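One structure is given below, encoded as structure tokens.
Removed: one protein chain of the complex. Kept in place: all other protein chains.
The chains carry the letters A and B, assigned in the order they are written, with residues numbered from 1 in each.
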Amino acid sequence: MVSIVLIGLFLLIQAVPSLLVDNINFFTSPEWSTGDVANLRFGIRDLLVVTILSSLVALVIAMPVAMGIALFLTHYLPPRVARPFAYVIDLLAAVPSIVFGLWGAKVLGPALEPLATFLNTKLSWFPLFSGNNVSLAGGGNIFTAGIVLSIMILPIITAVSREVFQQTPVMQIEGALALGATRWEMVRTTVLPFGRSGYIAGSMLGLGRALGETVAVLLILRSSPLPSSFSVFDGGYTFASKIASAAPEFSEPLSTGAYIAAGLVLFVFTFAVNALARYVAGRGKAKAS
Amino acid sequence: MTATLTDPNRPAQTPAFQKISGARQFKNYLAMSLMGLAFVVAVIPLVWLLVTVVVSGYEALVNADWWSKSLKGVLPEQFTGGVYHALYGSIVQAVVCAVIAVPIGILAAVYLVEYGNNSRFARITTFMVDILSGVPSIVAALFVFALWVTTLGFETSAFAVSLALVLLMLPVVVRSTEEMLRLVPDELREASYALGVPKWKTIVKIVLPTALSGIVTGVMLATARVMGETAPVLVLVGYSRSINFDVFGGNMASLPLLIYNELLNPEEAGQLRVWGAALTLILLIMFFNLVATLISRFSAIKTK
């Protein structure tokens, strides 16, 4: 179990030599060129932007949908019907990420192109919709990747939320119903306050998955020679997809070190998100008892 | 009140129940409809995806060569050859991973449930398992690369892939085993102690066999999960178009790696292979899931 410390330590040890000879600022530069070992120039700004934007899109879509499904399964459908329905949602988790990537790149991306064009041109007053550093054709942008990620993280958020919503004390539910609450009012006054921290924790776990998802994003996002324009219609790389894209060329230790440095940042990032999720869940549990 | 009821001239009777307002009823139905809609929204991509994969890939699967031949010597535009080399790779890498991860995972779970007693070390272990379960597969792959290849100097191989998969499988095995062990009733343990059986023997002879089917189910599910992992194979092993039985050396194909490489093939035959391999991978994972479900259904833990 010391593997966690080992992972961090190892990545750090191998990243340091490359970081020391990095000729530009590692955190603020959008540039990434590791071909010339004598002149390493790598910065993670754009990786960070693309990673965060795609995960945010995923979270914004998946959170409300997951809450709706979890409530529907726990407090609307009779248990006998809910079980097969829940199984269907769990099936989503069984689809491998490369298949999601394949479908996103070949089927969903092109299908979303008209919607993307509409948002990009007609609603460009919204900062995240304005600009694009790759062509909208084919849908190889953060928008498509985010939607695919949202489908991929839906099962985990739903599963965690379902579990906590299910545990709402019957006494409280009956208290609300006896006051003449409609079903929705009962959910709002008892289930949601009770399950809120669990729901947030589940969403954080989903966020952790989205941040680290590799191959689906790699297949969907188109690379761009231009720096990020902070739009969801950009292409580019996330931390994970950048590392995976360069994997066949991991021969030169110094340039490999640059990718390992990116991996380290991703590791710290997901570690923080997951630890936060545990903390929120633990606090919720303490409050409920 | 009763007097007015009998009064023939009384006005229309006031209703016993105050109708709930239309706005409240509307909100109630709206909320319910949105929840149902959320479910439909989630099912659409699932169905869409599965239908796409089946329709685009089944043609490849009906060919007998698909299951019995590799792509050795097959030209990009040729509609021949199969994925048996990749199927072999996927299964072998997952099995090697399971051989390493399952004993460690079960030992850790036994420690946590039977000996841990919520001690400091047990809590740290639980926390580590939680965090490990959140480690992205690409980071696990990178770690194994840094350790196995750069530091220890081994070449990339299927075994390196299995090592990375161990990191991903371990937390799943620990968690599910823990859950199953906790389901074993304490009366069973106490009955065994009462007969003078030492603790370790009680665990080996009583606790583990009782929980066995649940543990096996968890292992099958975990194995299915790691089979779909692509990041480790991208980083840790090269692609081969022919069969390689050597786990410790050389390139070895697997279904995800085959998909990734054939994607670069613009020919129609390449696309067919991509979708065919995707469908094969889904079927393989479904098979493991199905076996897991069957095991848990037909030999559920006897708690009563």
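Just so it is clear, contacts are C-beta pairs under 8 Å (C-beta built on N, C-alpha and C of every residue); 3 or more make two chains touch, one makes a residue touch a chain.
By our rule, contacts and distances are computed from a predicted model.
Name the absent chain as its UniProt record does, using one of the following: "Nitrite reductase", "1,2-phenylacetyl-CoA epoxidase subunit B", "Phosphate ABC transporter ATP-binding protein" or "Beta-ketoacyl-[acyl-carrier-protein] synthase III".
Choosing among "Nitrite reductase", "1,2-phenylacetyl-CoA epoxidase subunit B", "Phosphate ABC transporter ATP-binding protein" or "Beta-ketoacyl-[acyl-carrier-protein] synthase III", the correct UniProt name is "Phosphate ABC transporter ATP-binding protein".
Who touches the missing chain here, A:15, A:95 or A:176?
Counting the whole complex, the residue in contact with the absent chain is A:176.
Determine and list the subunit B residues touching the chain excluded from the picture.
1-2, 5, 13, 15-21, 23-25
In terms of residues, what is the contact footprint of the unshown chain on subunit A?
Spelled out for subunit A, the touching residues are 78-79, 169-182, 185, 189-190, 193-194.
Rule of thumb we're sticking to: only the chains that are shown with their structure count from here on.
Report the inter-centroid distance (CA atoms only) between subunit A and subunit B in whole Å.
Inter-chain centre distance comes to 18 Å.
Would you pull the subunit B residues touching subunit A in the complex into a rising list?
Against subunit A, the touching part of subunit B is residues 20, 24-25, 27-28, 30-32, 34-39, 41-43, 45-46, 48-50, 52-53, 108, 124-125, 127-143, 145-147, 149-151, 167, 224, 227-231, 234-235, 238, 256, 259-260, 263, 274-275, 278, 281-282, 285-286, 289.
Touching subunit B in the complex: which residues of subunit A?
1-4, 6-7, 10-11, 13-14, 64-69, 71-73, 76, 85, 88-89, 91-92, 94-100, 102-103, 107-108, 151, 154, 158, 180, 182-185, 187, 205, 208-209, 211-215, 219, 239-240, 243-244, 247-248, 250, 253, 256, 259-260, 263, 266-267, 270-271, 273-275, 277-278
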